[in-house]
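One protein chain omitted, others in place.
Labels A and B are assigned to the chains in the order they are written; within every chain, residues are numbered from 1.
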Amino acid sequence: MTAHLKLDKPQSDRLGDMAQGVIGRETPRREGPLKVTGRAPYAAEVGDGTEAVGVFARATIAKGKVTKIGLDAVRALPGVCAVITDERLLRNPAQGTANTAPVQGGRDVAYFGQPIALVVAETYEQARHAAHGLEIAYDAAEDAAVTPEDAEPESLESKQIDIGDLDTAMSHAAHSMDATYTTPSQNSAAMEPHASIAVWKGDELTLHGSYQMLKFNRNELADSLGVDPEKVQIKSPYVGGGFGSKLGIAPEAVGAALAAKELGRAVRVVLTRPQVFEATMRRSETRQRVRLAADADGKLTGIGHSAWVSNLVGEAFSEPVAQATHFTYGGANRSYRHLIHRVNRTCAGSMRAPGEAVGMLALENAMDELAHAAGVDPVELRLKNIPDRHPEDDKPYSSRRFADCLTEGARAFGWHKRNPTPGQTRDGEWLIGLGMASAARGNILSESHARVTLHSDGTATVETDMTDIGTGTYTILGQITAEMLGLPLDRVNVALGDTAFPPASGSGGSWGAGSSGSAVFVACQNIRAALAEKLGMEEDQLTLTEGSVIRNNTREPLSAVLDDDLTVEGHIEPGDTSEEVQQAAFGAHFAEVAVSAVTGETRVRRMLGCFAAGRILNEQTARSQCHGGMIFGIGAALTEELVHDPRDGHIVNHNLAEYHVPVNLDIPQLEVMFLEERDAHANPLQSKGIGELGISGAGAAVTNAIFNATGVRVRDYPATLDKVLPGLPDI
Amino acid sequence: MSLHTTLWINGETYALDADPRTTLLDAIRDHFNLTGSKKGCDHGQCGACTMIVNGRRINSCLTLACMHDGDEITTIEGLGQPGAMSALQEAFVRHDGFQCGYCTPGQVCSATAMLEEVSQGWPSHVSEDLEGPAPLSEAEISERMSGNLCRCSAYPGIVNAIRDAAEGGTT
Partner (left out) sequence: MRAFDYARATSATDATAKAAAGATIIAGGTNLLDLMKLEVMAPEQIVDINRLDMNRIEHTESGGLRIGALVTNSDLAVHPVVRRDYAVLSRALLAGASGQLRNKATTGGNLLQRTRCGYFYDTAMPCNKREPGTGCQARDGFNRILAILGTSEHCIATHPSDMAVAMRALDAEVEIESATGIARTIPLVDLHVLPGETPHIETTLDEGDLITAVILPPPPGGVHRYRKVRDRSSYAFALVSVAAVLRIESGKIASCALAFGGLAPKPWRVAKVEDALTGQEPSPEIFDKAADILLADAKGYGANDFKIPLARRTLKAVLRESVEAAQ
């Protein structure tokens, strides 16, 4: 049986009606005991030890053609069983939701670090050495564009927008801001490197991979190999972090599959950490010009956000920098430009909150600058500029407790203690400052399927190819099912991450929980209906609780009323509510920093995020998602920068010693507040995405706090000490 | 060339005949199929491979298996199992001291040995006094755990879990 819901109208809170107290409750991750004891198997770990091992050899020029590969020398090395130089090898991973193969063909080099050949040997030690020694000759192109300045930018027509007349608004403004901000390339740096084991049985391929969006990945892999998707199965029950870097099929999966086919045996390919940096996805560097025009009270009359980003030739993705600028603040005169430099650098793709993560660094930094210039409190400035309706298309907002996030967050943080004059608060050597920023992230529903079975023994099973990349999916889908079917959580089994199961939305764009959860909800709702019919009652009269049915004031175990399993495949799809209203989650970040007056080193002392994102499905895992986002924001603000060599574009710091993701000591105890909210337009769970809200704006709160502490305005992220140093007082 | 090495892992003896290039981490993951210890960087820059060797936490990716003939090694599998977790493992679950779980075995091994270092009075970079006692403050835990990266950024939960387990007694 299948059940389908297209979201053409707002939904009642049927989930809330259940009143089981399971949904929303702080519930530890159900797979937690497996993870903390090392028993959860990740992609590279499911083999039986007989796999051959592949290691990539990379391009060491920025652009050109491979003219010769020294196959013979390497094939003669101990243990080497194959060198794959197949035309089907990927130049770079597929973009998220691409659903088709990315650019293929190993002979045309588009960036330094591009995988050129896969060397396969009996052992990892043999393969690594052989790959390192593989001689590759090139015909290097003279016209490589290794920095954005090397390439005239393309203009994306649909993103050049002018509403009203911003230039005039700027010239008439009582207060205005016109500044340029830059953010560097970044890397998701998930702790598990990209890994695949490919196993063929005849013409059927099983790929154990580490991927976020399996239904797309299956098609991308099949298309890359030139086989029927029906013949491809991908399994990713555990994914060691993604953050966007595992959205699309990547070189190691295709390499493993090609090698396994050629050798007639299983092949394992795990990218080295430098290869994760060089050959998966980076977040594009950005240059952003933000213009703000305001009247004497600080009310915006105009807003402009122009962005320059980069990517390889042939990539449709470009960092959507101004995404949140469109709907966060009012102002009648608006202008946007979006320009893309085609560069010979590692592919740019989605990294946690593409768009907002960097766009709000600039926008919220600029808002702080405007507040300072206008003498308006930064919280107050934002409150003044919350529009009634979408300022560009006049749509109403679905749910939006943006103002409450600002005011309640400010109260909880003690914002009123902030001295608006920079550089006034000192604690010994340390200059203390407070800063804040808004958070906003658009909400999306994505088509999703899930199969739920209520077994005759009173247990339930959920099956979907949805992934849990640390987001809490195993737990949340269990909670939704338990809530809807009145079951104790431990009677719900959740099976994920296998394309043999119904196709889900996948994890990305913050839509995973809402979308896959809604598919589960729809299935459960129809199981309830079927059960009610079986029992001769209306669904809304059916009370299920603690594994029992209550009717006629008597309680019967479900196992007593079920003589057979009830299975429903739920299917949710976006509809008119995605078009009719502006859906987004909102929040506010508050940070206290200490900046060394001697060295310019910044330490975050306190940070609070106050968020409204519809129903919170599990307060514990949601809080952890917000922590994760906020800490990514701290990294973006203070330490993270992929450095491209100016001569060949290669990533110089392609390791975790010199690409500085925050360490434990960089992070204080963070406070996260959730405001009660329901969003009837978002989905039947009335939830909104939370995975990327926490990063949106977070870093700007930190740099704004640096300004308050020191008077130094850092517009070139990250705010490493060298950028703060020149503005510090003499010692 | 193949070398014979005997390792004592989680109280059991394991015989390894392998290429001398094999790291302790790869030996245990690939040859003995104890895959709880993770490879995040292979260069001692993330801590996911942390094991306890002769009572000390180390990065098992940066040492050769053949250098450890006869050594006593504890991996995550030796600290507990689902249904019989150590106090620290239980605290990690309770405090959500992880998300994707990939760095977690390293975090747990590291924290287990770190608490032993604290009990022996080892100071840290953030200790006010090199010679005095080092109370297990938030900063002390954070500094001592900074060799274990967590990109999901479960640091607040990790600190709370360690503190809870340490205050609760044995780990």
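Just so we're on the same page, a residue touches a chain if its C-beta (ideal position, glycine included) is under 8 Å from a C-beta of that chain, and two chains touch if they have at least 3 such contacts.
Here the structure is a predicted model, which is why all the values come from computation and not from measurement.
Visitor: If the hidden chain were put back, which of B:D42, B:E77 or B:D96 would touch it?
Guide: Hidden-chain contact among the options goes to B:D42.
Visitor: Which residue among A:T85, A:S196, A:T499 or A:T720 touches the omitted chain?
Guide: Here the residue in touch with the unshown chain is A:T720.
Visitor: Using the touch definition from the top, which of A:G442, A:P662 or A:G697 touches the missing chain?
Guide: Answering carefully, the residue with contact to the hidden chain is A:P662.
Visitor: For a quick check of understanding: of A:V103, A:I161, A:V643 or A:L675, which residue touches the chain that isn't displayed?
Guide: A:V643
Visitor: Could you tell which one of A:E31, A:E125 or A:E592 touches the chain left off the display?
Guide: Only one of A:E31, A:E125 or A:E592 touches the chain omitted from view, namely A:E125.
Visitor: Residues on chain B that touch the omitted chain in the whole complex?
Guide: These residues touch the chain not displayed: 1, 3, 19-21, 23, 42-44, 47, 50, 56-59, 62-64, 66-67, 110, 113-114, 117, 120-125, 127, 130-131, 142-148.
Visitor: Which residues does chain A use to touch the chain missing from this display?
Guide: Residues in contact with the chain left out: 60, 78, 125, 128-129, 132, 429, 598-601, 603, 639, 643, 645-647, 650, 652-653, 655, 657-658, 660, 662-666, 720-722, 725-726, 728, 731.
Throughout what follows, only the chains that are shown with their structure count from here on.
Visitor: What's the distance between the Cα centroids of chain A and chain B, rounded to whole Å?
Guide: 28
Visitor: Within the complex, which stretch of chain B touches chain A?
Guide: Per the stated touch rule, the residues are 19, 21-22, 26, 29-31, 33-43, 45-46, 48, 75-77, 79-83, 85, 89, 92-94, 96, 98-105, 108, 126, 138-139, 141-143, 145-160.
Visitor: Chain B touches which residues of chain A in the complex?
Guide: 28-29, 31-42, 44-45, 49, 123-126, 129, 188-193, 238-243, 270, 272-273, 469-472, 620-621, 623-625, 627-628, 630-632, 655-657, 661-665, 667-670
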